[in-house]
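Below: one structure, written as structure tokens.
All protein chains of the complex are present and in place, except for one that has been dropped.
Showing chain A:
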Amino acid sequence: MAKITVKVNGKVYSHEVEPRLLLAHYLREVLSLTGTHIGCDTSSCGSCTIHLDGQSVKSCSMLAVQADGCEITTIEGLAPSGSELHPLQEGFKECHGLQCGFCTTGMIMSAADFLQSNPDPSEEQIRHALEGNFCRCTGYHNIVKSVQWAAQKMKEDKAVTA
């Protein structure tokens, strides 16, 4: 067993874990944060995407011990404090960016990382940024629209606070 300490969605946790425990399983089964999904379990589909020290990663392809000492954000912690939803969550709702919703949390976590450094993306850039996230339902068009909606909203919110 190995001891890990991680900060997840702003809260510090310490646990003894088996070194072979995947980060996705740690989040879902130990912390009960089941918003992080496991679709393929083979690092392909992106439904397990979370932020590790601010960068998007696939939590099915990482060990929990590799995250020791790191800060993690999952979909449950994405909305800024004081708001119920992140602009991306609102955007997916507004633009019908989801059908079954299985891929959605991973899509949103990938898009959130992308928008941090690309606040004004083209459609092509959005499609390229979401290459690691598969959706079996929507055909992607409305996902792209949802990200565009969120980018616009985030710009407007920023203009208001500035």
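In the analysis below, a residue touches a chain if its C-beta (ideal position, glycine included) is under 8 Å from a C-beta of that chain, and two chains touch if they have at least 3 such contacts; residues count from 1.
Keep in mind that, in the parts below, contacts and distances are computed from a predicted model.
**Student:** Please identify the absent chain by the protein name in its UniProt record; candidates are "Deferrochelatase", "Fe-S cluster assembly ATPase SufC", "Xanthine dehydrogenase family protein subunit M" or "2-oxoglutarate ferredoxin oxidoreductase subunit alpha".
**Tutor:** According to UniProt, the chain not displayed is called "Xanthine dehydrogenase family protein subunit M".
**Student:** For the chain not shown, which residue from A:S14, A:T42, A:S81 or A:T161 touches it across the whole complex?
**Tutor:** From the options A:S14, A:T42, A:S81 or A:T161, the contact with the absent chain belongs to A:T42.
**Student:** Which one, A:K58, A:H86 or A:K145, makes contact with the chain that was left out?
**Tutor:** A:K58
**Student:** In the full complex, which residues of chain A touch the absent chain?
**Tutor:** Residues of chain A in contact with the hidden chain: 2, 18-20, 22, 41-44, 46, 49, 52, 55-58, 61-63, 65-66, 68, 110, 113-114, 129, 131-133.
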